[in-house]
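Of the protein chains in this complex, all but one are displayed in their positions.
Labels A and B are assigned to the chains in the order they are written; within every chain, residues are numbered from 1.
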Amino acid sequence: MHPHLLSVDSLTRDSVDRLMHVAARMEPIASRRQVTRVLEGAVLGNLFFEASTRTRVSFNAAFCRLGGSVCDTTGFTFSSMAKGESLYDTSRVMSGYCDAIVMRHPDQGSVAEFAAATHVPVINGGDGPGEHPSQALLDFYTIDKEFNRLGKHLGNAHVLLTGDLKYGRTVHSLFKLLSLYDPMRFTLVAPPGLEMPAALIELVASRGHRVEERSSLADDYTDVDVIYTTRIQKERFTAEMSEGFSLSRDFTVDRTFLDRRCARDTIVMHPLPRDSRPDANDLDVDLNGDSRLAIFRQTDNGIPVRMAIFATLLQVDDLIEKDLRPVRWFVPPRVGIDDPQL
Amino acid sequence: MHPHLLSVDSLTRDSVDRLMHVAARMEPIASRRQVTRVLEGAVLGNLFFEASTRTRVSFNAAFCRLGGSVCDTTGFTFSSMAKGESLYDTSRVMSGYCDAIVMRHPDQGSVAEFAAATHVPVINGGDGPGEHPSQALLDFYTIDKEFNRLGKHLGNAHVLLTGDLKYGRTVHSLFKLLSLYDPMRFTLVAPPGLEMPAALIELVASRGHRVEERSSLADDYTDVDVIYTTRIQKERFTAEMSEGFSLSRDFTVDRTFLDRRCARDTIVMHPLPRDSRPDANDLDVDLNGDSRLAIFRQTDNGIPVRMAIFATLLQVDDLIEKDLRPVRWFVPPRVGIDDPQL
Partner (left out) sequence: MHPHLLSVDSLTRDSVDRLMHVAARMEPIASRRQVTRVLEGAVLGNLFFEASTRTRVSFNAAFCRLGGSVCDTTGFTFSSMAKGESLYDTSRVMSGYCDAIVMRHPDQGSVAEFAAATHVPVINGGDGPGEHPSQALLDFYTIDKEFNRLGKHLGNAHVLLTGDLKYGRTVHSLFKLLSLYDPMRFTLVAPPGLEMPAALIELVASRGHRVEERSSLADDYTDVDVIYTTRIQKERFTAEMSEGFSLSRDFTVDRTFLDRRCARDTIVMHPLPRDSRPDANDLDVDLNGDSRLAIFRQTDNGIPVRMAIFATLLQVDDLIEKDLRPVRWFVPPRVGIDDPQL
C-alpha cells in the first residue's frame, strides 16, 4: 500500500486482499471482545472541513480502539485557511503534530494536494465529488463477509447497483473495486439522466465483467446477490428531467420488491445516511429487522476496515495479536434492537 | 438500573441509593487522588445536538477519568440528520461505533426515541423541556453529601425551591427524586405565573410530604436546610404577567437574605449557569466564598455522579477498586480561589 490512501484507483487486488485480511483480524476488537493499545501515544488529526458526523466518528472510534488519541477539527471555518493559508502549509504544520491524518474537504483534489506535502500517512475521508476510498473498502468488506456467511463466492456474483448512479460517489468507487476481481455480473438501474457514466461502464466491462443497464426495478432479479441502493436526490433533477418523468416506486427497494422479485438471500446495502422522510425516494424503512437488510452490518464494518487502514499505514498490523486483552465492561450481545439473529 | 438512563421517573429509591453509593466510591478518582483505567479501550459517543458546554465537558471528563475515550459531536448541524436521517438510523449507526452514548437534543422525547433503537446504554443529557436525570442525581448527591458533613438527615429536612418553578426542568426532577425518600417538607416560592405545576405538587404530596407555596422570600426561613434557586428568565413573562408585577429583590437569594432569614448551616444550590449580569434576577454573587454557597461543590459532584452512571450502566463499578493507582501530577489542595475550608 502507498504511504497515503487517497483513491481506490491506487489499490490493486493484492492490496485490497491484504487490507481485508487485516480487517478480519480487527473483528475481536471492533466487536468489543478484546482491547488493544498498540497505538498508545499516537495522535490522529481528524480534519473535517466539511461536516460528516458519521464518517468522522467512525475514524475517531477506530483510532481510539487501536489505543491512539484524536484531535478533531470540524467545519468550514478552519481558521487559518480562512486567512489565506495554503493546503501545503496546513499539511506541513499538521504533520508536525500528528502521526496520521484523515481529511474531508468539499473540493475535489484538495486531499491529494494536502497529501503531496507530507510523509505522514493521509487518508481521504471524502473530497467532494471526488473519492471516499474507505467507504468503498468497507462496502467491499461487507460483501465479502456476507458472502462468507452465505457460502457464496465473488466470482460470478450478480450485483445490482441502483439509485443515483451518476453522482453517487460511493457507487462509483465500489464498482471499480469489485471490477478488480474475477468476472461477475452487474445490473445498473437508474432513472433517465442519472445513469452510470459511460467511461466507468467501459472500464469495468474491459476487465471482463458483464454490465447491463435497465431503466426500472420492475423486472425479475431472482439471481441477484447484492442490491446496492443509493438515494435519488430531487435536487439533481433538471426541469427537463422532471418533465415527462415522475419518480414512481419503480426505483424503491422495499419489502415487497425483495419478496416478489429477489432471492431469499439477496442482501441490501446502502452507503447511508438514508433519508427516511416519506417522500425521500430512498431505501424503505419497512425492511428494518429483516436479515436481508445489511446496511447496519455494513456501517458496523466501518470500524474494522478503518482500523485496518490505520494499522496498515502505520505498520502495526503484526503487533496487534500480541497486544490483546479481554474487554471488561458490559457489551450487549446485539447492538441494535432489531438486529436479526444470523 | 435499566439499560439506559432516560428519566428520573424510572428510578427507584433503591436504584438511587446504589448510584449514590457508587458515586461515593468514585470520589478518590474525581478529586484526583487516584487514577483508574477500567474503561480503557471503551468509546463514548457524546452527542450534543444542542450546545451545553458544561454538561458536555462534565460527561467527557467523567468518561476520561474512567480510562475511556470520547467522540464529541456538537451543534444543530448534525450532518446526516439534516439529510433526513431518522433517529432510529442515527442511533443504530452510532451504537456500532460506541460503547455508551450521551445525547442532548432540543426536542422532548427524542433521546427516548433514540434509545429505543439500541441495546448500547444511552444517557439522556437533556431533551429540551423534558428530562435531565444526571443533573437531578448530582443535585441529590450534593444534598446527601452536605447533610453528611453537617450531621443532618434527609428525613424531616426542609427544602426551599425558588425561582422559575414552572419551566425549571432541574427543579422538577429533583423534586420528584427527593419525594422517593422519607417524608420531608417543601416550600415553593415562585412569582405569580411561574409556580410549580399542580400535578407535580400532588404527586409529591401523595407520597407523604408536606408542600407549601408562598409568593415571596420576604418571610422567615430559619429552619430551611436547603435553598435550591433557579433563574427567573424575563423572556418567560407574558405581557399580562409583567403588568402589575415587578421583579423586585423579593426573589433574590443573597447574603442579606441568608444572614437575616435563614439558619447558619442553610446551604444554597443552583443548577448553573448563573446569570451574573446586574439585572439578571439570579442568585447573587455576594455569596461567593461563603461556605453556605454549595453551587461549586454541586457542579464538582457532576464528576463522581456521572462516573457512577457510566460505571453502573457498563457494569464496571466492582472492578474499580482493584484498578487504582495514585495521581502523579500536581493537584491543588483547593480548586477555586474562594473555596471555603469546610
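Please note the rule applied: contacts are C-beta pairs under 8 Å (C-beta built on N, C-alpha and C of every residue); 3 or more make two chains touch, one makes a residue touch a chain.
Quick caveat: nothing in here was measured; it's all calculated off a predicted structure.
Touch with the chain omitted from the figure is made, among A:Leu6, A:Val35, A:Met94 or A:Ile143, by A:Met94. Screening B:Ala61, B:Ala116 or B:Leu180 against the full complex identifies B:Ala61 as the residue touching the chain left out. Only one residue from A:Leu6, A:Ala23 or A:Val38 touches the chain missing from this view: A:Val38.
Remark: the residues of subunit A touching the chain excluded from display are 3, 38-43, 45, 69, 71-73, 77-81, 83-86, 88-99, 116-121, 313-316, 319.
In the full complex, the hidden chain is touched by subunit B at residues 29, 32, 35-37, 51-54, 56-58, 60-61, 64-65, 67, 69-70, 72, 272-277, 280, 282, 285, 288, 296, 299-300, 302-303, 327-338.
The rule we apply is simple: only the chains that are shown with their structure count from here on.
Subunit A and subunit B have centres, each the mean of its CA atoms, that are 40 Å apart.
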